[in-house]
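Just dropping this structure here.
One chain of protein is taken out of this complex; the other chains stay put.
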Amino acid sequence: MIHSRRSFIKAAGVSVLAIGAAPAIKAVAASGSGAASLPSKTRRPEAFSAKRWGMAIDCRRMNGDIAGNIVKACRKANNVPDFSHKPDEDKYPGLRPPKKDQELKWIWEESYHHAFPEMEDEFLADKFKSMPFLVTCNHCKNAPCVQACPTRATFKREDGVVMMDFHRCIGCRFCMAACPFGARSFNFRDPKPFIPEINPDFPTRSKGVVEKCNLCAGRLAKGLQPACVEASEGTIVVGDLEDPGSEIRALLKENYAIRRKQELGTEPSVYYIM
Amino acid sequence: MSKNAIIAGLVVFVATALFPFWFNIGGSNAAPEIELSERAKAARYCVLEKYDMRAEHMSLLDEWRDSVVRDADRLYKGTNGKSFNMSLSTGEDSCLGCHTDKEKFCDRCHNFVSVAPYCWECHTTPEEVTR
Partner (left out) sequence: MLEIAIKGSKKYWIWLGALLTVMAVAFAVYIDQFVNGLMITGMSRDVSWGFYIANFTFLVGVAAGGVMVVIPYYLHDYEKFHRITILGEFLAVASLIMCLMFIVADLGQPTRMLNVLLYPTPNSMLFWDMCVLNGYLFLNIVIGWKVLEAERNQVRPPDWTKPLIYISIPFAIGIHTVTAYLYCGLPGRGFWMTAILAPRFLASAFAAGPAFLILLCYIVKRFTKFDPGWEAIQTLSKIVCYALIANVFFFLCEVFVVFYSKIPGHMSHIQYLFFGLYGHGALVPWMWTSMILMFTGIGLLIVPKFRNNETILPFTCILIFIGTWIDKSLGMISGGFVPSPLHHVTEYVPTFQEVLISLGVLATGLLILTVLFKLATTVKEEVRG
């Protein structure tokens, strides 16, 4: 009895192995044939490309109106929900009220004191005290969120953009703990009722995933500038930090610019021209 | 004692295991007809052949999403030599850009086979937006 049970388990084990190996064998076998007619996946010809994308925000020309427009444009382009929006009662009946501190934001206004907390100064020039500073994902060269993610749902693209794969995110929020810039938001609930007008060019998100600025990767791929740049009246420039001839490099060459929390060594790619 | 218990247990087990069969007895099991939109009819071709598409569209979409999100490659050139925008729902040259009626093209079949892909949670269809 014991012997037959044992041999049965053995046989079963071998068969499971064989079934498991079949797809691999099939894949190897398939890779050898018909290479000529294989489909291809490429960039679109009109796509913008860079070695390392970066952003420069010209704080000298920034004001509350422009900053407000930028935040609005970003929300609209990326379907970022707005918890102050009143959801449609017919479409979403019986919704629980949103909690303000569970809100989502990709780019938003902060005062100097909060944008650069470790550079606080008793004798800070007056103009900086009232100035709005736009903060967003810094697309760090050494991104702590990328290092922390247990599924590579957040990852660094070759062109420097720190991306989120919403399909893969398990919602553990390790990246939120890891980010030193508070750039990440979590979908504590289904965001759709709080999107005033859904932009069909970009998917919304489901509950339970983390999101953040993706530098409008979808727009860059179509040869469009990020939504914030478009709304910025020239106060935001996005370009290739590794290209000495780029507009952003020219700006950084001529002006004094700072980055947030440089001392942490994450190498942010967002510069603030002071 | 144990004999009866075993038989009763077996009956319950078999009945449970065969649940899908007896539950559907008498119901209609004719496969639904899907309707091509005018645009799709006019185009006469798709990313893959009809039968490949039927069997493989989910893995194709899975491949596409990795390609778009992770590799930034958004243009697909099929074995038939045509180019496609790798997108489920954004733009004229996306899947839904051509197959404009999601209800008649996607949902009928999905409902028939009882699958509820969560794609639609985020990739909203154009008409859902305008509605």
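Just so it is clear, A and B label the chains in written order, and each chain counts residues from 1 on its own.
Everything that follows uses one rule, which is that a residue touches a chain if its C-beta (ideal position, glycine included) is under 8 Å from a C-beta of that chain, and two chains touch if they have at least 3 such contacts.
Every value quoted in this text rests on a predicted model; they were computed, and no experiment measured them.
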Displayed partners of the chain not shown (whole complex): A
Option touching the unshown chain, where A:M131, A:M164, A:C179 or A:I248 are the choices: A:C179
Contacting the left-out chain in the complete assembly, out of A:A47, A:A77, A:A115 or A:C213: A:A115
Absent-chain interface as seen on subunit A, which is shown: 96, 98-99, 101-105, 110, 113-115, 117-118, 135, 144, 147-153, 168-174, 176-182, 185-190, 206-210, 261, 264-266
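Here, only the chains that are shown with their structure count from here on.
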In the complex, subunit A residues that touch subunit B: 37-44, 47, 155, 157-159, 163, 165-167, 198, 200-206, 217-218, 221
Subunit A contact footprint on subunit B (complex, rising order): 65, 67, 69-79, 85-86, 89-91, 118, 121-124, 126, 128-129
